[in-house]
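Here's the structure we're looking at; comments come further down.
Excluded from the complex is one protein chain; the other protein chains are retained at their positions.
Per-chain residue numbering starts at 1, and chain names A and B are given in the order in which the chains are listed.
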Amino acid sequence: MSAVIEARGLGKTFRTGRRTVHAVQDVSLSVSAGEALGIVGESGCGKTTTARMLLRLEEPTAGQVLFEGEDITHRRAAALLPFRARAQLVFQNPFDALNPRFTIRRTLAEPLRNFGIPEAEHAARIDAVMGRVRLTPASAWLDRFPHELSGGQLQRVVLARALIPGPRLIVADEPVSMLDVSVRAGILNLLRAARDELGLAAIYISHDLALIRYVCERTVVMYLGRIVEEGPTAELIAAPRHPYTRALVAAVPVPRVDQDRAALPIRGSLSDSPLGGTGCAFRDRCPHAMPRCEAEAPALREAGQARRVACHLEEGAPS
Amino acid sequence: MRAARAAWRFLRGEPFAFVGAAIYALIVVTAIFADKLAPHDPREILRVGRRVARYLPISPEHWLGTTSSGRDVLSQLIWGTRSALQVGLTAAIVVVAIGTLMGLLAGYLGGWVDKLITRLADIVLSMPFLPFMLVLAALTQPGTTVVVACVALLLWPNTARVIRSQVLSLRERAWVEAARVTGCSNTRIMFVHILPQVLPLAALYGSVAIGWAILAEASASFLGFGDPNTVSWGVMLQEAYANQALGRGAWNWFTPPGLAIVSMVLAGFMISRGSEKLLFPKLADK
Partner (left out) sequence: MSLLSVENLQVHYLTGAGPVRAVDGATFAVAAGSILGLVGESGCGKSTLGRAIMGVLPDAGRIAGGSVVFEGRDLVALTESQRREIRWRRLSFIPQTAMNALDPVQRLRAQMLEVLMERGGLARAAANDRAAELFRMVGLDPVRLADYPHQFSGGMRQRASIALALALNPALVIADEPVTALDVIVQRQVLDVMRDLQSRLNLAMILVTHDMAVVAYACDRVAVMYAGIVVESGPVREVLERPLHPYTMGLTHAFPDVHGETGELVPIEGSPPNLLHPPTGCRFAARCPFAQTRCHEQAPPAVTEGEHMVACWRADEAPALRKAAASPATWAAVVPA
């Protein structure tokens, strides 16, 4: 299967005054049609910046982004239009993602107009997509304004807007974190159905491994701008290899009374982590840190079937 | 309809804005019906018998008396609303148009465009208003066009600054990014998505510009750079001054246009003060 989107050694460096911040470093990943990839990590780990680079909302400072085999890394804004139609974003906050002065109809017509779809087709397309996100009958919703809708309904509109140009890739950045628990499942199910039925490539960004497990077959874990582990989601959760992944898995709250309440296998907090220098970025919080971790950054290596880990402990481990 | 109801509810809660809007409304109505309301032709030289009816005091026939050349003050005052509104509205529209455009470009595009516009605005704001207008008037034909041009050239930075900061915060909103993802060009984002959001703010600055323009026109006329053939409050003041109305105690001549100017300028500020609460709720909390 060929990749819909591929990142090769992607990096983003921000310069603020004298300081240089490596928001993302050396991220390589690819997602095929019909596949969903999860990117997990804490805030500030670079997951959102990575996604924004994949969508070319941010220009990478290193590496390449390939969409359906074409290099779009440094393509100019005007030339990105065909790509925009094929790579869409589902926003985190549905209360802020829709123009408050546009009706739902106008919101959905906007991409159709911009991507040059003949006006005659608009009504049918809008109707079809409203059906797909289960806002039916469409006529009851299309003339409303965003402030008249609940969070779950708004997120359906956001999803509809992303689907209407017929994309090949959908990126969802924390798609349900702002929604009430009772409606989250509805949105996740719609996203899953859209991917399955339309054969989309999907990328989910979240700090919540439980959510990622529900929607993604494969997951990468990011820490301070780098991928530290990658693998099939179920395996990654059942048998995490990187110490950071282990802490992340242990920290996910579970809705059961009987559970492990032991202290997390991690020390300190994110702000204690070294900002630069050589060595592993996780070493100050790692319960297994050794002298070598100080001296040398571990590379992301193959570690068994479809798995990659960046940890010195994993070297020489049976693969 | 919904907007009208919202505006009414707002005005009821904000006494400042209410008074300001009431003054504007009164002036607009007066201007529209000036020909019906004015008891005399403002330029007509009235006579009592053979003699020119100069310096008549307040009386039932002449509610505000007459001028040195025997013209009815009330009629001049009423007709003056037309030129005041004309100057005020034209200037306000031009100010708002330039200011909004500049603010939009600076705020949305950022980078060198922003730097250029901000620098330009700083230069313009440092120019003194009256001398600038006098020079411009001296170089060209005196008249209302010069006044409007001056107000437009010198007042846009105020609007531009506010619009710019508003746009700076709007462009961080997710729906602006969504517009980009769904294929909008920068031009479309600026004019279709962002512009409608800042128009209320622009209109507010326009209401202040109306007051400024009227003040400017009055100053220009008072200093003799106005169009002597129009009937305006500024020209009235200038005539009163030239004919030493002050020394003669003809307060019924110079007070009404003075008060009219002051109240109209004040109305603009009252509206803006009142609506600040609406537009910048955080400001009002403090």
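Operating definition for what follows: a residue touches a chain if its C-beta (ideal position, glycine included) is under 8 Å from a C-beta of that chain, and two chains touch if they have at least 3 such contacts.
Remember, predicted model here, so these are calculated numbers, not experimental data.
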Contact set of the excluded chain (shown chains only): A
Residue, one of A:L264, A:A297 or A:L313, that touches the chain absent here: A:L264
Residue among A:I39, A:V157 or A:V249 that touches the chain left out of view: A:V249
Full-complex contact with the absent chain, from A:L211, A:I227 or A:A310: A:L211
Chain not shown: contacting residue from A:A185, A:A239, A:M290 or A:A306: A:A185
Interface with the undisplayed chain - residues on subunit A: 42-43, 150-153, 180-189, 207-211, 213-214, 234, 237, 247-257, 259, 261, 263-264, 266, 269-271
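Methods note: only the chains that are shown with their structure count from here on.
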Distance from the mean Cα position of subunit B to that of subunit A, given in whole angstrom: 52
Of all residues in subunit B, those that touch subunit A in their complex: 173-175, 177-186, 188, 193, 196-197
Touching residues (chain side subunit A, partner subunit B) in the complex: 55, 57, 77-78, 81, 84-85, 88-89, 91-93, 96-101, 110-111, 114-115, 158, 161-162, 165
